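Just dropping this structure here.
Note that one protein chain is taken out, while the other chains of the complex remain in position.
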């Protein structure tokens, strides 16, 4: 592979998936809940594909915040779950930071529900601790759209890099010319369902080109 | 062709394109101006294709209302222009009604800028005069979105049928299996540009199916 | 079961799923494509659960309109596919009407992409032919939001009943106290993903009530 | 407690609640008035809980701007009110700055109606005077949404930190594992009413787990 | 009081508050949850003020739908709760209809979560059973905005009268010149919080008129 | 003038401007307040131009509802103000109905703040009393957009005709070819400010055509 | 007056009002045209009040761009108009820069239609030439909302200060306690029409406090 050209280096990356919990999801108002769920799952799948370490955590999952959505660990079976003891900023929980340090990597890909709290706080702490932080804003989910607009400004000011789910997947993928190409295509089509329709139409058009049309349009010009 | 099954009968139709003028277009706020322009043109083309009589008129085109957009008569060269002498409701202008009566047809397809005036007034008058009236709301253009919502309720209450540009074109087309099929496809793709992209992608996919891929993805699975 | 109280009678119902095709989906602008796909699938599953006859059809699926999405027949394996020979209004295709007549049922549940064409036209024809027609507007998909607003007014004026995916599923379900209750719950949770989160939170809260909390919050009051 | 990890230090904080007046509230267009009111109250309660000094002020409250909403001092009885003599920027009023200096603290949490004036001006002045300033944008209220978008850019450029009500409450709370935990939960549920519903559902689910279901669904599977 | 002039007759009214449950509230997307809650409470208070019979019911409140929000019975202590045994349409539950019949009244004021199901179904059944039905759409709450637009069209078509919370309160109030005048004012101010600000500003302006200004603006002209 | 062709007859019209009060304006959320004010003024001016009787009234203008905006009587000096004694529906106030009856006219043009109360209630009462009622929805102003959508459906169902400010002015004007032509143009330009810009551009273009260009563009082709 | 506390110094300010032309106004899509017009006028009035030098210019006003709106020079009669000879960026026109230099002031308040061109280009040039530049984004007007979002980011990046009309007027006003106080109040009420309503309600409430109520509510408690 070529040098990164200023892009994220997948080999230096750790993915932090913070507080993607069913209860908190029901408070999300800046994007549709199924989209948020889909994007968090896409992150988990991308990390699995590239063997990027994943660390998960949850905020008081035995209360109204609800359980971690099961798909995260289902699609990233190598993910390490680090329980917290009440801290809101996951970075305030020493075992969480230790889990990151153990990977020896210095580039963090962070998503967390709620965006302005669970994503933003660890990102700001990480920047201060010398890490590079990519914040996946639309795989996070926030309690209001205005809060998200504010958070983008805040994390950019703090030096964290704001990004979106499709972009981070593409930035990690780097090229279509790789063995995982078709599996990446599937992830991108899940993130962006218009893309799934395109694939279906494309396959059909090719099949028709080979086997001829079905519909009889004898008067059509 | 089969009986109409409750649908519009193209052979009984007259198209009224009222006050599609450049100045009035600059007051339109319920849909983007280029869309309005595109939809009005699509009506003109559809009428030409099916030889449906078209009657145009303009409201004081020598004042700030501006000239009729040139494309209407360009794409419907058979259209008859009926000047007015100041009437706001085109139906108040006897030569306009006479031009309709001369066609012997009783089903009107009406679009007019502004929707709540130039489209709605003649439609209400026509209903009272015993005509059937299809109002093409999005080929009309209104000064506010709320005014359009109100107008849909008003004309439906009065017995006129509200419809949209894509639907009226499809209702007139009836079937893909006709000599004008490909020319209808072109009109639909102009109304709905996503459709144009689909056609381009479709053609490319078929070409690839026949001639093989261009991109070398030797590591892709 | 009690009398219908003015509600839809599932035993008299036929479901018509018209032109849910990948290409057409890419022209849909009145609701997110994945929602449309989800709602169409939910209709198929609901029909299967209640053994309601399903009739599908597609408009020139060998062209840019693209193939029928595979999930419809996957989740409604008993569905009958009726090919068309170019007709835009499925009701203009005699075998389509015959397939309906063969069921002996007189209440139609109709969804079709595009809403203002593929759903609205057959609904209007069906009303004229003496059927009762429920139009599932958000399981249809339209090329513009304004076109959908217009279509709701048009079909209501024509005597068809406008409804939404959640409502039609609930209207068919009638009661939670039935053997299929839990399978209906799953369909409703797929239509409305907030509901899925609620179920997950509910199960977790009950589990905690039985097994005790996980998080140690010794200073919390 | 752990070090701040780049987060706000509650022990160094002063809260400035500026011009939350009934008349000015009626000019707010960037968020619903009851939300603004709720968020300003939440700030007052949070400050009371943590004994953070609160300074209030009002702009010509005997004119059309109207009185300070009574809830601020009701829920933050320790707040100090500093009258102004006409200055628009509260920082131009020496007694206001003196009240801040008297606390000996250097981190300001600022909310003010209107956002682009009463919040932004003192924040910019404070930054220049060497303070750290957190601007709670959605507890402020502005006369237009565009003005708020502009203000976020302006204050970020000036070095103030934009934040939202939920985030600032969470940043001050730091951890659930504290004696005030349940009182914080109540504040968060007031800021974000979805959260209140979650708590109610959670309690009900636990009660059911203990006492059994109410509804008789004998045919349900 | 004067004759009703075509308006609702409070003495013939029964209020049906159906399925206002915490879990279902978390699925509401057509209006903010706290608004919905506020409007449902306002209905309860209005009924109490006028001694209008209130009947409540809940759909499987021991499952994920969650408990009835406590405020309904708190503010309408005379309300009668009728449990259901799984029916989705409350009208399918004989004790519910019997409770209505027992009042001897024929005008129903209906609100229910979800709007397109729990409000719309009983309204349609009631119309068929010969009742007059007022549907309070914004005190109901629906899973999507499009579903609400559809439902307004459906119930209007069925003969039910669509209305909003402020309008129904005002229609029941009839006149400010009644002993309950000030208590109605309080309810209206809770429905519409701008109104609360107006009251506060009004009182302050009157106080200033009596006691003189506070702010010293000696240079002001 | 020609017969009305189903349009409003200005000679049979009375205009009712109900409760356009400063306080109530501050509760309006379905359109910008200055637009509402502008539209109410445009109605007053149109009535003055055509000598249409105008009846105004206000709801408790000595309380928080505030005073009638002064422009109504300023621009319609012939308007008759009918005080109320607390009635919410102006039709419940006998002197108000008597004032209408005294004109001997049977077509009402109604605008009132709030739309769903002050406009809708008298309209429904008037229809029942045998009048024809045009409701000018956007010259009314409502407390929520959803309430306005609901109200349009309600009044249409009741038989009142929903319309907008521009449409009613144009419907009353009938033709440009009348002595008041230029004064109508001025009113329309105030309703729709894009129109004012068009007039200015038009005048400038004509001036340039006569006197030659100002800007020296010697290299321009 | 106190030192500026980081705020704009009115005594060092020049106001540049660039290309506020009727034709260009008709291309504005990021805010309503009457608002734009109102805000530009408010800037002119504010400059007159404080005797801030104003420089205007227009882009090819003898072509479709249309004439400068007349109100600018009407309300800022001291404004100097500098014709251009085709330059798009007014800073490329030497007489324009010379006019600024002649004032000896170094702080520019800039508004221009279109925002992303006529406001942004001179601002960027001015920053490079060593000036301080305040960009009044909502007194400018742009051809799309997205273009405005982009422009805010661009000018902030370049070092110009983004602000809004209400904020700049308030920043220039500094205090209510000045001889021009009531004239500023009038300008602010024109910018923000809710404020005008508040003033009217306030005056009425005070009058009532002095002279007693008008409405007879003898049964009201």
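Each chain gets a letter, A, B, C, D, E, F and G, in the order it is written, and its residues are counted from 1.
Here is the rule we go by: contacts are C-beta pairs under 8 Å (C-beta built on N, C-alpha and C of every residue); 3 or more make two chains touch, one makes a residue touch a chain.
Since the model is a prediction, treat every value here as computed from it, not as a measurement.
Engineer: With the missing chain put back, one of A:62, A:92, A:149 or A:190 would touch it. Which one?
Structural biologist: A:149
Engineer: Considering the complete complex, identify which of A:137, A:187 or A:209 is in touch with the unshown chain.
Structural biologist: If we include the chain that is not displayed, A:137 is the one touching it.
Engineer: Quickly run down the residues of chain G that touch the omitted chain.
Structural biologist: 23, 26-27, 29, 59-60, 63-66, 85-89, 91-92, 94, 114, 116-117, 120-121, 124-125, 127-129, 143-144, 146-147, 149-151, 153-154, 156-158
Engineer: Go through chain F and note every residue touching the omitted chain.
Structural biologist: Interface residues of chain F facing the absent chain: 176-182, 198, 201-202, 205-210, 215-221.
Engineer: Since one chain isn't shown, list which residues of chain A touch it in the complete complex.
Structural biologist: Touching the missing chain: residues 2, 5-7, 30-31, 137-138, 148-149, 152-153, 156, 161-164, 166-167, 170-171, 173-178, 181, 191-192, 194-195, 197-199, 201-202.
By our rule, only the chains that are shown with their structure count from here on.
Engineer: In angstrom, rounded to a whole number, how far apart do the mean CA points of chain D and chain G lie?
Structural biologist: Whole-Å distance between the two chain centres: 30.
Engineer: Where the CA atoms of chain A average out and where those of chain G average out, how many Å apart are those spots?
Structural biologist: Chain centres of chain A and chain G, defined by C-alpha means, are spaced 43 Å apart.
Engineer: Counting only residues that touch at least two other chains, what does the list for chain E look like?
Structural biologist: 23, 26, 60, 63-64, 66, 85-86, 149, 153, 156, 176-178, 181, 194, 197-198, 201-202, 205, 208, 215-217, 220
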